[in-house]
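To keep things clear, I will list the structure first and then write my remarks on it.
Note that one protein chain is taken out, while the other chains of the complex remain in position.
Chain lettering (A and B) follows the sequence in which the chains are written, and residue indices restart at 1 in each chain.
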Amino acid sequence: MNRRVLHILLPLITGVLFLTAWHVAVKMSGSDIFPTPRQVLDGLGELVRQGLLLKYVVASLFRVSWGFIAAVLVGVPLGLVLGWFRPAYAALNPFIQILRPISPIAWIPVAILWFGVKDTAPVFLIFLASVFPITVSSMAAVQNMQQVYLRAAQNFGLGGLELFRRVIFPAALPQIITGIRIALGVAWLVVVAAEMIAVNSGLGYLIIDARNAGKRYDLVVAGMVMIGLIGLVLDVLVRRLEKFDEVRWGYGQR
Amino acid sequence: MSGLATITVRDCWMSFPGKEPGAEVHVLERVNLDVAQGEFVCIVGPSGCGKSTLLNIVGGFLDETRGEVYVENAVVNGPDPGRIFVFQENGVFPWLTVEQNIGFGLLSRPEAERAERVRHYIAMVGLTGFEKSYPRELSGGMRQRVEIARALAADARVLYMDEPFGALDFLTRLKMRSDLIRIWQAEKKTILFVTHDIEEAVQLADRVLVMTKRPATIQEEVKIDLPRPRDLDSPGYLAARDRIFSIMGMDAHGGGG
Partner (left out) sequence: MKLIRTLAIVLTAWLLGITALHGGLNLRWFAKKTGGSAGEKTFGVGFLPVTCHLTCPVTHYINKEMEGRDMFQPMRFNAFPELKEMFLGRPKEMPATFILAPMAMALREQGVKIKIVHLGHRDGSAVMVHKDSGIFQTADLRGKTVAIPGRYANQRLILYRELRKVGMTFDDIKVIEMPPPDMPAALLSRSVDAITSGEPFMAQTELDGYGRVLWQAKDVWPGFISCVLAVHEDAIRDHRPEIQLLVNGIASSGKWIDESMTHRMDAAQFVATNYYNQNPRLLSFVLSKPPDRVTYSRLKPMRPEFEEIERLAKEAGILQGTAHFEDYVDDTFAPDPTTVQAPHFEVKK
């Protein structure tokens, strides 16, 4: 009971303090461009009344879902293979390290040229942003695996695919889940950049469109708030993955 | 089958590449040993002398630089399911339960047979009631029991044990030793056991092989012909222990001699 109070009450208090500080800061600066918390709330209400909030949230979630899941399906096997086979690592790792630091925003022109302005373009950008952290952490998970597990498995006569399935993959799983958690954060963060490509829906689009529409900074901040809240929910969901037995063993005692 | 040794090591040398290019670290030289079927043999020696390296070579995880290693009349090329290595720590798979771990080597057997064997060995190592527990929920001693049960369940004929009780506390170690002897007497496996603890060697082994410092060779062999369980106060026990201490250049009260 106490723990629940802690986890709900404390953030609530911090939240209230933060909102008050925000309100006071805006009023004191006399700016009539930056919105107060109240104005942001009204902006959100306006979006809800117009039926836009749901549409935009769904659109962004749609793109992040496909882009991120594709990144997991590509990145985890790729990382496992690169971590295990030295020649594959030697051949491909330099290219991964070259591509990794290139911001998704830099890929926008390429995305438009290849995919136009349909949904595939932002999905591609989100995929790009997520696939590198996932691949790299899966790779590291295999390379950092305890040698003991490998030796024990080989002792029992395991090799090839069976070794992978029964030992290498389970041993690497906790670190893979960590990589997935980080990558999901990145994917959701990139949604604003990804939706700069002239799609006409989504939370990132809301922010950019509000900016173009004149003095609607209340909508800009409302978009930011929604992105932040959904990001929190996503993180909480991924952390539940850590409760599974196959993953829990790798996270130490609490 | 009777006259031939189960494990034979002939003129084994082992070197590793050193820090500088071209330099080499010589770990083992001129190692010869034999282990007969069903024997319990311990290897003792100063810290870092290479006893674990030797065990890994016999187990098939390392390749000797020179020499020959035969186990069960065949040259050792790699590890084999019939000869299971028991590690000092972390040998048990943390993502599997106790019964999943113990059944690890048995996946090719039919379901009923596997369940029965697992149940039998869980009882033998005294872990009944912990079938669904995960290794992180067990103590160090219990984890080692799981590892031993896993090796036995898979029908290993030979056990290589690399300081398996080194990470446990004193009392647990005593208990594990007596349980191991009990199991060994019941299952009649061949055991090659590495330890730095001379008392442990004398409590467990039929023969104790004493190694020198690096580059190590087997300097002497001490036969221990005492009934088990061994009485830690008996003169035979103490004599054997002191003998080994003096071979290693120390007196019974510790320190150089």
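One rule holds for everything that comes next: contacts are C-beta pairs under 8 Å (C-beta built on N, C-alpha and C of every residue); 3 or more make two chains touch, one makes a residue touch a chain.
As the structure is a prediction and not an experimental result, all values here were calculated from the model.
Asks: Among the chains present in the display, which ones are touched by the chain that isn't there?
Replies: A
Asks: Of the listed residues A:I33, A:L161 or A:V236, which contacts the missing chain in the full complex?
Replies: With A:I33, A:L161 or A:V236 as choices, the missing chain is touched by A:I33.
Asks: If I consider the whole complex, including the chain that's not displayed, which of A:V48, A:V117 or A:L229 touches that chain?
Replies: A:V117
Asks: Among A:G45, A:P94, A:P109 or A:G228, which residue is in contact with the omitted chain in the full complex?
Replies: Of all options in A:G45, A:P94, A:P109 or A:G228, contact with the hidden chain holds for A:P109.
Asks: What residues on chain A make contact with the chain left out of this view?
Replies: Chain A touches the chain not shown through residues 33, 54-55, 58-59, 61-62, 65-66, 69, 108-109, 112-114, 116-117, 119, 170, 173, 196-198, 200-201, 208-209, 211-215, 241, 244-247.
In the analysis below, only the chains that are shown with their structure count from here on.
Asks: Approximately how many whole Å separate the CA-defined centres of chain A and chain B?
Replies: Centre separation, chain A to chain B: 48 Å.
Asks: Which residues of chain A touch chain B once you look at their complex with the stated criterion?
Replies: 146, 148-149, 151-152, 154-157, 167, 170-171, 173, 245-246, 248-250, 253
Asks: Which residues of chain B touch chain A in their complex?
Replies: 59, 61, 78-81, 83-85, 87, 89-91, 93-96, 104-105, 134-136, 154
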